[in-house]
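I'd like to ask you about the structure that follows.
Of the protein chains in this complex, all but one are displayed in their positions.
Which chain is which? They are A and B, in the order written, and residues in each are numbered from 1.
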Amino acid sequence: MTAVQAVVLVVVAIVGTAVVLARDPARQALVASVFGLSLAVLFLAFQAPDVALSQIVVGAVALPAMITLALRKVQRREEVKRGGR
Amino acid sequence: MSRRLRLCVFGVGALGLAALLVWGLAGLPSFGEFDGHYGQLLAHMTVPERKATSSISVTTFDFRGVDTLGEEFILFTAAVGILVLLRIQRVGEDVAAEPARVRRPAADSKTLQSIAAALVAPVLVLGLYIVAHGHLTPGGGFQGGVILMTAFLLIYLAGTHLHMGRARPLDAMEISEALGAAGFALLGIRGILLAGAYLQNFISFGMVGSLLSGGDIPLLNVSVGLEVMGALLVVLGELLDQRLLMRRDSR
Partner (left out) sequence: MSFLPYAVAAWLFLVGLYGIVTSRNLIHLIVSLTVVQASTYVLLLAVGYRTGGTAPIYADISASRKVVDPIVATLTLTDVVVEATVAALLLSLAVQAHRRFGTLDPDELGAMRG
């Protein structure tokens, strides 16, 4: 096991814990994006460039976008309810 | 069951699971010593038999093509499920739809708009390149499809909509998704008709390293790319109240 792989594995474990510990979903979307990027670096270190490419575009772009949009839909409904429609 | 009780039960269960996981994983071959012959066989057969250089793409679309067919249809079904859930909601009421006059989040930042607008074309070309070269270098339909989706998302971030003349972009994306999914399955059926087995190769292989090599892998890459791009765009469009691809207030 190379030093790069060991370091990135530890980073992935730490960021993964941070994703779970971030209770606010809006903040969690950003931490999830960082988690996706660190996973992509890990996959590169494991000599799997295809998987790293997939993980970068999905974990850093598509997934946080979907989380943020779902959150926005929910907040919009709460705003409308509180606004007294 | 109260939260504290649930946490205690989880604690006990997690300890047991952790012990079992460690015991099970310790029985695996040591890291880096994996000696699976099937994988090595496939890797060594890639260039001689399929004339394509990316072993992973050949494994995905040729040697294990039926698995990819199944995964692709999971994606298609999930996208259909999302559309059913979110569109029924829209038909029921209109209170959660953002009125057209609400300012777009990107409207304040000229920097964001200019950078997003400038990046649309390069990202689009990158996506097409990754889809087309899937059998030669790392890449392929799945990765390229998501990159193509990002190009269209950048259009939204640039504060504008996709104009496609008189065609409706949302319909175009739905058609793209359906074409991709059907294309993959139908290419398999052509394999039956022309070569004797489902998803069997029916195109000649060509020279190693050229763009038109690898049999029907480039075609499968294109259909998967269309499907992934269409599915993700339709889903994102639905989450954005159909504002991603077209103006909501105009027909």
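Remarks
Heads up, the rule we're going with is that a residue touches a chain if its C-beta (ideal position, glycine included) is under 8 Å from a C-beta of that chain, and two chains touch if they have at least 3 such contacts.
Given the structure is predicted, the values throughout are model-derived calculations rather than measurements.
Shown chains touched by the missing chain in the whole complex: A, B. Where subunit B meets the missing chain, the touching residues are 3, 6-7, 10, 14, 17-18, 21-22, 25-26, 28, 30-34, 36, 38-40, 42-44, 46-47, 53-56, 59-60, 64, 67-68, 71-72, 74-75, 78-79, 81-82, 85-86, 89, 96, 136-138, 140, 142-143, 145-146, 209, 228, 231-232, 235, 238-239. Those residues of subunit A that touch the chain absent from the view are 1, 5-6, 9-10, 12-13, 16-17, 19-20, 22-23, 25, 28-29, 32, 35, 39, 42-43, 46-51, 54-55, 58-59, 62-63, 66-67, 70-71, 73-74, 77, 81.
Quick note on the criterion: only the chains that are shown with their structure count from here on.
Once the centre of each chain is set as its mean CA position, subunit A and subunit B turn out to be 17 Å apart.
Listing the residues of subunit B that touch subunit A in their complex gives 31-32, 54, 56-57, 95-96, 98, 130, 138-140, 142-143, 146-147, 149-150, 153, 232, 235-236, 239-241. Chain contact summary for the complex, subunit A toward subunit B: residues 1, 48-50, 53-54, 57-58, 61-62, 65-66, 69-70, 73, 76-77, 80, 85.
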